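Just dropping this structure here.
A single protein chain has been omitted; all remaining protein chains appear in their positions.
Right, subunit A next:
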C-alpha cells in the first residue's frame, strides 16, 4: 500500500515537471545559416530571445537546398521544428495552403507591423489576410561591385550610368589586360544578372507586371528583347574559367583586382570586409547600370504548427521585429532592416543607399518571392541555357521566357 502511494506520488511529480517543461519557452530554430556573419546575425536574435526567457536551440544545415530538403522530410514525418528560416513570399505557399504553419497575425497587429514595414514586404508575408512570416531583413541583390584599383588601371573614373558606357568601360578593362566581369557561371547567379538588366529595361512597373501580374504583353515586350540582347553581349566579357564558378570566388577576383566588376547581392560585402576592404575606398558599390530602383530578396521565420510551442513562437516573432534586434541582425548579416523607423547611422554607404530606396518604395521583389518554385526553376533553366549558348536565337528565347509563366 505504502509502495503504491509512493509510486503514485512519483508519477504525479513526473507529470507536473513534464507540464512545466511544456510551458517552457523553448524553440528549435531551423536555418541554413552556417557562415561567420550568418551565425553572428542569428546570435543577435538568440541573445534577445533568451533575455526574455526563451530557450534557443539551433538546428543548422549548410546549404539552402539541403536545409529545405531536410526540413521537408521532418515536416512529412510530423516532427517539425518550432521555427524555420524561409524566403518571404511564394516559397512556403504549399505549406501554408496545406495548413502546416501557424499564423502570427495577432503578434503582427499588436506590434503594428503594417505601419512600420514597407507595404510591399508586408504583403509578401501576408497570405489570405493572415501574417505567417516575420522578416529578419531584406537583401538588395542588384548591385554592381567594382574594384577601384582595376578601374584606375583601365582609366575609368566612375561607375558607368548606362549600358553603353558600361560596355565602353568593359572594353577599357579588356585593353588593360584584365577580366572585365568576374562571372559566376551558375544558373542562379546568371538569373540575378538577367533580372538586373531586365529592371533597367522595363522599369519598376514593368518588372512588377512581369513577375507579379504575369502580364502577357509585358512578358513579350520590347524591353525583354533588349534585355536579352544586353545579357547576351556580356558573354564577350567573361573569362574562360567562369563555368560553374562560385559567387565568392568571383568576388575574390574583384578583391584581387584581376577583374573589374561583379554583379551580385549585398552579401558579397561580407567577402570584401573579411579581406579588409572598405566600401567607397578599395571597392565601389553601385546599382547595376540604368537601374531605376533595387531588386530585393528577404529572409524570414515561419512557424510550423507544433503543440506546446505556441508561446515560444509568438515570443520569437516579437523579438525578431524588435528595432534593436533588426539593426543588430542586419549589421552582422549585411542585410537591410525591414523596419522603416530604425536608427540607420551605423550602416555603410551601400546600405544607406539601399535604405533610402526602400523608404521611397523604389524596390521590386525577386522572382523567387512572386513565382512558384517550379516557375523559379524554369526561369533559372531558361537563363542558364540562354547564356551558355552563344548561338541562342532571340525569337526562340522570347518564347522560352514566356513559357516560364504559363
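Quick notes
Note that a residue touches a chain if its C-beta (ideal position, glycine included) is under 8 Å from a C-beta of that chain, and two chains touch if they have at least 3 such contacts; residues count from 1.
Keep this in mind: contacts and distances are computed from a predicted model.
The unshown chain of the complex is recorded in UniProt as "ABC transporter permease subunit", chosen from "Anti-sigma factor antagonist", "Nitrite reductase/ring-hydroxylating ferredoxin subunit", "Electron transfer flavoprotein subunit beta" or "ABC transporter permease subunit".
In the complete assembly, the contact with the undisplayed chain comes from A:243, out of A:243, A:349 or A:394. Among A:37, A:81 or A:185, only A:185 touches the chain that is left out of the view. Of the candidate positions A:283, A:301 or A:387, contact with the unshown chain belongs to A:387. Within subunit A, the residues in touch with the undisplayed chain are 65, 68-69, 72, 94-95, 98, 185-187, 239-244, 373-374, 376-377, 381, 384-389.
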